[in-house]
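Apart from one protein chain that is not included, each protein chain of the complex appears where it belongs.
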């Protein structure tokens, strides 16, 4: 700062350098501490059902959930199946829609797409999940009840609501992937006389496939963890359903439904924490799948 | 089928699907706004909710949502900026950095209900903060922090390398370069991202059910002493946000006009999100203009 001496300047330089390092390192350490404590607390709570209450691992994968029975049964398989089928179905519905929207915005009509479709999709991302659940219960459930046999609640209703919720995730990642594609690739294809669809289906989509998959998996992860909207439309019966329109449960819905009604430390409560732990572990699985896809994309 | 017809068909399908999205969106927005807006009035936005009588409003809930947003951002922004700067400028490529990046990614896709339960267990019970705005803000920080880190990283990586190197070559310390050269340049990106992240606070309910609580104590809007329990500014009071209020009315509402209140509150919530989106775009454009014009 001043010209009084080189030494002072160097000292100042060093101090500044260290301030930066310390301040930012502190932030990152805090972040790491948060996640580790979170994993630690949920894990200890979730595993206490096994260690303290003597629950066997095979029991949690049973098919009967009867926490009040004699003896109590804590088979969580219906919830696990419910979570997987709901989020998978949601991804199946949302993926073609989301990727089409991305193609529309990047390849077909970039002007209209960027101006109208993008804000619309960003807004979809901002709508609170409670509102989605509310609309699902007021519109989608009665609709399904009239068209299909059953009460309207179930995997189909849950997946429909979720598919709209995860649409923005899939679309925005797909848009980024398509936009970052080297222009030469497409131009080469067009120069060879290929039509747009030929270019898209043979060049663009295969090259961006891992990135598109990343979007879909992240969308599924979001669907898997969504709680309130799903709980409102899924029906919550603790059984493996016979059809898509029969009431069933997901991991998140059973947690929201029963966590408040049970006393902390009781066996049922501990098992609910075990379910939360399973939910958390699934997040890890999803993230690892995404990583794996990203590595393939880089190759 | 010739390649040409196939091309036309495929284009038609893509356009149709994009159209469906717009239709669904329009239907959704229309449904919520048409049902809700009729109930929105100045009285509705400012008065307190009623348990069983008609005519309850959402005033305290609206205030709580905004206040929680501010609290969350006060905690999130500096932490996220710091962590983002570290990841983009200080972290050396290697196993540890990779691990941290993985952790940030995991954190960002954690189910909100798990975060809420963690908040209940640790923040509310173990730390003894109770159901309070502060507990809620901490839980929401857990959500928004990874987002903030990613936004900062994105912003900083958009800074032209030449500008950064020129500054370093002049003998300016790295920290100072980051602060006075790189952050201002990346400001439009960071700010836009931050506002969008802030909008998420509005919609979150699952995590707040377990941390910020489901009731709003009587608020005295003339009392601005943050330490008084009835002051709206006290961060250690329980607070029900708008999203939680919608959840509560839908589930246990006794007031005869509960469905209308829920619809009205949903409409208000959507409008707030809309305002945030527009604000983010506007600010982004404004900043971009300012920075490009100044140079």
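Which chain is which? They are A and B, in the order written, and residues in each are numbered from 1.
Operating definition for what follows: a contact is a pair of C-beta atoms (placed from the backbone, for glycine too) under 8 Å apart; a residue touches a chain by one contact, two chains touch by 3 or more.
Just so it is clear, contacts and distances are computed from a predicted model.
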Name the omitted chain as UniProt records it, choosing among "YCII-related domain-containing protein", "Rhodocoxin reductase ThcD", "Phosphate-binding protein" or "Chemotaxis protein CheW". "Phosphate-binding protein"
For a quick check of understanding: of B:16, B:41, B:99 or B:180, which residue touches the chain that isn't displayed? B:180
Answer key for B:111, B:146 or B:238 versus the chain not shown reads B:238
Missing-chain contacts on chain A, rising order, are 23, 65-69, 137, 142, 145, 150-153, 232, 235-239, 241-242, 246-247, 249, 254, 257-266, 268-269
If the hidden chain were put back, which residues of chain B would touch it? 51-52, 74-75, 77-79, 124-125, 127-131, 134, 176, 179-180, 183-184, 209-210, 213-215, 217-218, 227, 229-230, 235-238, 248-254, 258
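Following the convention adopted for this analysis, only the chains that are shown with their structure count from here on.
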Within the complex, chain B is touched by chain A residues 12-13, 16-17, 19-21, 23-28, 30-32, 34-35, 37-38, 41-42, 45, 96-97, 100-101, 103-105, 108, 113, 116-117, 119-124, 126-131, 134-135, 139, 164, 167, 194-198, 200-201, 218, 221-222, 224-228, 232, 252, 255-256, 259, 273, 276, 279-280, 283-284, 286-287, 290-291
Please output the residues of chain B touching chain A within their complex, sorted ascending. 3-4, 6-7, 9-11, 13-15, 17-18, 20-22, 24-25, 28-29, 31-32, 78-83, 85-87, 89-91, 100, 102-107, 109-115, 117-118, 121-122, 142, 145-146, 149, 171, 173-176, 178-179, 196, 199-200, 202-206, 209-210, 243, 246-247, 250, 262, 266, 269-270, 273-274, 276-277, 281
